[in-house]
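To start, the structure itself, in structure tokens.
All protein chains but one are shown in place.
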Amino acid sequence: MQRFALIGAGFIGSVHAQNLASHPDVDFRLVYDIDVQRASALAAQHGAKAAASLDDIFNNDQLDAVFIASSTDSHAQNLRLAADAGLAALVEKPIDLDLETAKSTVAYVERSGIKAMVNFNRRFDSAHAELRDLVRQGSIGSLALLQLTSRGPALPPVDYLKSSGGQFRDQAVHFYDLATWIAGVDPVQIHAFGSALAAPEIAEFGDVDTSISSLLFPDGALAQIDCVRHTGYGYDERIEALGSEGLAESERQRSGHVTLVRKEHARSHGLHGNWFDRVKPTYAASLSAFVKALEEDLDSPITLREGLKSQAIAQAAVRSLSSGHSEAIDYSL
Amino acid sequence: MQRFALIGAGFIGSVHAQNLASHPDVDFRLVYDIDVQRASALAAQHGAKAAASLDDIFNNDQLDAVFIASSTDSHAQNLRLAADAGLAALVEKPIDLDLETAKSTVAYVERSGIKAMVNFNRRFDSAHAELRDLVRQGSIGSLALLQLTSRGPALPPVDYLKSSGGQFRDQAVHFYDLATWIAGVDPVQIHAFGSALAAPEIAEFGDVDTSISSLLFPDGALAQIDCVRHTGYGYDERIEALGSEGLAESERQRSGHVTLVRKEHARSHGLHGNWFDRVKPTYAASLSAFVKALEEDLDSPITLREGLKSQAIAQAAVRSLSSGHSEAIDYSL
Amino acid sequence: MQRFALIGAGFIGSVHAQNLASHPDVDFRLVYDIDVQRASALAAQHGAKAAASLDDIFNNDQLDAVFIASSTDSHAQNLRLAADAGLAALVEKPIDLDLETAKSTVAYVERSGIKAMVNFNRRFDSAHAELRDLVRQGSIGSLALLQLTSRGPALPPVDYLKSSGGQFRDQAVHFYDLATWIAGVDPVQIHAFGSALAAPEIAEFGDVDTSISSLLFPDGALAQIDCVRHTGYGYDERIEALGSEGLAESERQRSGHVTLVRKEHARSHGLHGNWFDRVKPTYAASLSAFVKALEEDLDSPITLREGLKSQAIAQAAVRSLSSGHSEAIDYSL
Partner (left out) sequence: MQRFALIGAGFIGSVHAQNLASHPDVDFRLVYDIDVQRASALAAQHGAKAAASLDDIFNNDQLDAVFIASSTDSHAQNLRLAADAGLAALVEKPIDLDLETAKSTVAYVERSGIKAMVNFNRRFDSAHAELRDLVRQGSIGSLALLQLTSRGPALPPVDYLKSSGGQFRDQAVHFYDLATWIAGVDPVQIHAFGSALAAPEIAEFGDVDTSISSLLFPDGALAQIDCVRHTGYGYDERIEALGSEGLAESERQRSGHVTLVRKEHARSHGLHGNWFDRVKPTYAASLSAFVKALEEDLDSPITLREGLKSQAIAQAAVRSLSSGHSEAIDYSL
């Protein structure tokens, strides 16, 4: 049984609270949020208690682990506190929007020896994981081309976008991680184009809402990633992996199973109305993987260092967008 | 808040226990089973208590409703006890394998005035319900033809089949109910062919494992129902409704979303490995509908009398199988 | 090289003329039609000549074969003339609407020893043929259930229907033939329901436009056939074969390859607008099979006797519709 505290009681925090409360091997004890009332409400809903301060969590010998789902700018500090307290830590990505801060945080945490995992939940999508297994087992021969599609149904609030780090660091980063994880090697070059089409106003702070990234792997394999904030037709996420002997596809998923055929066309359900409906099961699965690693003393399912990698790729994408060149990806720590 | 007792702690009882425990408007109090240990184990798992006897349930002023999921031969007796006790009752189908006993039970329960529902859970399949809505809203014009497919992946144990009442009363009956519910009128004639192909030994007690039923509705609309116990390829359930202006389809559902394309073929996931994976959500939904009817004092979502209808159809199917004729369906009470 | 005459210059005759003219091993010589101008026009279009009378065909030592695509009531007489003349004959179904006449015609033709084929063109649909191969090779284990769907987009003219022999003899007969051909054995019992839903006026002459037929094979395998004259959504033909180890499907075919996904739904092309768009390639293929049989002196690809079988099934379906019973199928000659 792992005794957990949760930091952050916002939307995603409430998802984690539900999963923590339902997990048979988790004793969900404390919730902290800068908004104390929000923490109390969420804690009450799941039989946990609200922590009055972070000190209640990090100076507490009745805890094993902390789930850091607070605002992005506090991830690094909370990770360091967990390292100091000797608590295992599962942290939402990114470690820090500033790559240098992220690197020094990872180095600090690694020295502490705590078990830490960055929450790239999409790796736990069952279809994506099955595709990766096919690739790694050689079912498509040797990998030649990856195509990853990430398209959200509607623009997030501009305020969210302003503090998100931009489309490459916030949205594409998940797919840089998936591409690297599926390929099993780190890409060496990236090129990116991007435009602010759905929300021209976000160009003012240098962001884009429609972008394509091209990746080159050391053995010559290639990847294409298209990211769109606003589709107008629903949430659309899928992956293709083409190899020397075949193609594996984690398909676009529809939200319904009824077709209506009339004179002029066949109508089927559209896609999921929002990203959360599609990825919800991955959160419980990623938590389970972390808890299993704690219970059985396994390696972290996704190390912080792996989190740095996709952040380094995103950083190079941002550079490419402004330089107009393809950029070498710098993974140095 | 509705205070519930559950009778029956077998496989399906354990499904109901989970749903009762999770429902926000249900106070799940008691579990009874002829196997006391089984009742205790299931009760403990969900924070309920084991009832030592049926009397603990039917002579108990701290209960509002009972969920009857005991063996088929006790359904009628438990319904009568619920009627006597004034407890609302949700009962697994059938009311009784013997149609005359079922009829007299329904008459008895109706006189008591309790709210009672027969659990034709497939009506709560979201795709089937959406198809029905399309039909009833006129999206396909006037109904001409229904095609219902019910195919299980593997033969149930022969012992189960022996006491099941046979394929028409046990499996097809769900689809007779769906056909009637979608059409909105009661069929008047039925013809059935059936064979014992997967398990020739069940022919000894008059059962079949592969059957086709043809229904004629009063306005001339038709229905085809094919029922198979053993497909060898997974659980396959779907419905088509053809009308004067179009076709609506509740599609065959696949259990996965990954395709592998190689030189000679495209491979996709097969179907669900068992019926329960496919229909599981319908059990929670049917319970919710019943609880809602109790909370808001609505009519029973599926009256016992509706349960009699599909049983009358199954009875006529059995007659047709032996007579070789199409048979009129007798709905008289 | 086979020297052919064509009898019948109507719509289907013009299809055959095109195929005769294009076939590398056919010398297309003569066209006869009771409407001489129609014959002349069709002949001119394809480099053939118009025959002034049937005698030009049946008393002509420069011919090897005749394609009989005249009106149904002249099939039998033309077959007898071909038999007398020693010409190979490919005849549109049915041999005669009257089963007794058809039987005596077949007996007469068989005595003559000419090579004769009844044109059940759907056997040459490449998808249906592939499904049959899968069934016959054991890819689905032993056959348990066939489901055949035949749905036309729009009601043919009532005048056509009046002389068609009715839905069972005119439309369903193709699918009785396919079912028998796929199963590889002859069904022994049939039950049919039918209604005049799209065109209530055809009930006056005993016809139906929506029907379901149930077939029982000697080994207990079953078949369902649904036939609809008017779907409102396009031409819909498909076949499923379920066996002890799997399912083979000749799928519903769409006429386009473009999908449009918008907020509320995904729109795909509907089905073929008419039956001919779907089955056109089968006519060239059936002609090729016949020519091949002539060139290489092979057995007739589909003997007249096989044509009688499906007609006998249709006859029993008609009896079942009026008797309300399932009927034994009488294949006696």
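A, B and C label the chains in the order they appear, each numbered from 1.
Following the convention adopted for this analysis, a contact is a pair of C-beta atoms (placed from the backbone, for glycine too) under 8 Å apart; a residue touches a chain by one contact, two chains touch by 3 or more.
These figures come from a predicted structure and were not determined experimentally.
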Which residue of C:K162, C:K263 or C:K292 touches the chain not shown here: C:K263
Which of C:L134, C:L148, C:I225 or C:A284 contacts the chain that the document leaves out: C:L134
Contact with the hidden chain (one of B:M1, B:A266 or B:L333): B:A266
Absent-chain contact - pick from A:S126, A:S164 or A:Q189: A:Q189
Contact footprint on chain C, counting only the chain that is left out: 126-127, 130-131, 134, 139-140, 245-251, 253, 256-263
Missing-chain contacts mapped onto chain B: 232-234, 254, 261-271
On chain A, residues whose C-beta touches the chain left out of the figure: 141-142, 144-145, 147, 151, 189, 191, 193-198, 210-212, 214-216, 220-222, 224, 226, 228, 230-233, 236, 242-247, 324-326
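The working rule: only the chains that are shown with their structure count from here on.
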Common touching chains of chain B and chain A: C
Longest centre-to-centre distance from chain C, chain (CA-based): A
Intercentroid distance (Cα basis), chain C paired with chain A, Å: 59
Where chain B touches two or more other chains at once, by residue number: 245-247
